[in-house]
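Quick one: this structure, given as structure tokens, is what I'll be asking you about.
The complex appears here without one of its protein chains, the remainder shown in place.
Our next item is chain A:
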Amino acid sequence: MCSVNDEGAESFEELKPDEPLELKCRKCLTEDGNVILRKKDVYCKTCFIPMVTHKFRATLGKSKLVNKGERVLVCVSGSQSSVSLLHLVWTGLQQSTYKRLTFDPVIVYIDESILFKYPQNQQNKIQELFEKYGLSYHIVLFASVLYSNNCLIEDTNIDQHNNKLKNIFKNISDLTLKEDMLMKLRKHAITKLAKLLECTRIITAENEHKLSIRLLSNVALGRGSQIGLDIGLAVNDKTNSKKSLITIRPLRDLSAKEISYYALFNKLEDYVHSNFLTATNEDESIQKTTEQFINNLQVEFPSTVSTIFRTGEKISEKTSRTAYCSMCQGIMDIEMPPSSAMEATKYSKYVSLMGLKALELSLNNIDNKESDLKRCNGCYCKNNQNSKEELLKNLCYACRHIIQNLESLDDLPEEILKKNSEKLQFQKMEEQIKDFLL
């Protein structure tokens, strides 16, 4: 078939051969340029920094969600974006009265050195950095946040907790799922910290480039319905009805390049921040393949990142029911109509095992058959298997892929399991009284 298919014409902005550059700053028209953005816009240093600050403030202001004196969790991972975010927040707090940021920031750094190799003195350096800014801050261990309720003060069981955390990832062999799990656990940790520190807003540092990669990875992982949650400007955590927790991403309108220059001009040092994909090849995981794909396209078609990002702006989840995944808080996307990719996949697996017999049994038998197939042949893991089945019931499409790979649930954070059993309890109650509800 022709490469165009039937979807009609395609037009993309192709990279034009380099046009002669104006060398003066486009804003003040007097200074020599120091930065070139979008291959043509030249800025001097003096004009560039206020522009970045302005974008940050505009994005933050647009959300109109941060009130005066509100406690806001500012997440700093050590990455260039995050140290820039910290600098932007701090600068905002120093401004003259009418421009000053009025919220009450609480800075956190989650130490993941149990999972990744960091320079030995990294924690000290981060501490020095935070001290320099003089804002209230916390440096916490990843495993403590996940498994201890005392993580802000002292975790007496840290060795045990570290082992649990390492165990989870030891049990997931697939790099794609490993990284996906890391993202979800980080999110879980941040949410928990916000609650412990009585913050009602969370600010994170993702830039446009990072978010567009996340968007496309999400689509590839079956997390299309979570795009709003994962890249949106402001995301309401609807599960927390008493005190609504909102995540804001004020650097989302800034490009990676703008942030690098901001960090460079302000002499901001950044720190090693790893994940499971650091130093892996692009052909080992979906996320890295996606990143590589976007980066390559961006070279050929410079509008790639911003187009993907703007597409994300227009997408939200299809919701008929308000139920949320116990792992990632994404909307539950597993009650699909018979004509859907999810049901078709189920049927494929079924037909491949049943062959001709598939015809005799009705399609409705699939679910029963499926759980029959999963039950092990008389081994002792029945209980374990049961609780896994129960957890799977309240997981979204993509989180199921992760948990199905786990041998045991023992190493999952307690809150996730607890939340799940509460949900199950509630569902059982609903089941019992459903005929009497008007």
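Following the convention adopted for this analysis, contacts are C-beta pairs under 8 Å (C-beta built on N, C-alpha and C of every residue); 3 or more make two chains touch, one makes a residue touch a chain; residues count from 1.
By our rule, contacts and distances are computed from a predicted model.
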| item | value |
| --- | --- |
| The complex's invisible chain, by UniProt name, from "Actin-related protein 6", "Dynactin subunit 4", "GTPase-activating gyp3" or "Cytoplasmic tRNA 2-thiolation protein 1" | "Cytoplasmic tRNA 2-thiolation protein 1" |
| Options A:Ala358, A:Leu392 or A:Leu424, residue touching the unrepresented chain | A:Ala358 |
| Identified contact with the non-displayed chain, of A:Thr97, A:Gln120, A:Thr322 or A:Ser339 | A:Ser339 |
| Hidden-chain contact residue, picked from the options A:Val89, A:Ala143 or A:Leu221 | A:Leu221 |
| Touch criterion as defined above, residue of A:Lys68, A:Lys132 or A:Lys314 at the omitted chain | A:Lys314 |
| Absent-chain interface as seen on chain A, which is shown | 1-12, 174, 176, 215-216, 218-225, 227, 283-286, 289-290, 293, 296-297, 300-301, 304, 307-308, 310-311, 313-318, 333, 336-345, 347-349, 351-359, 363, 397-398, 401 |
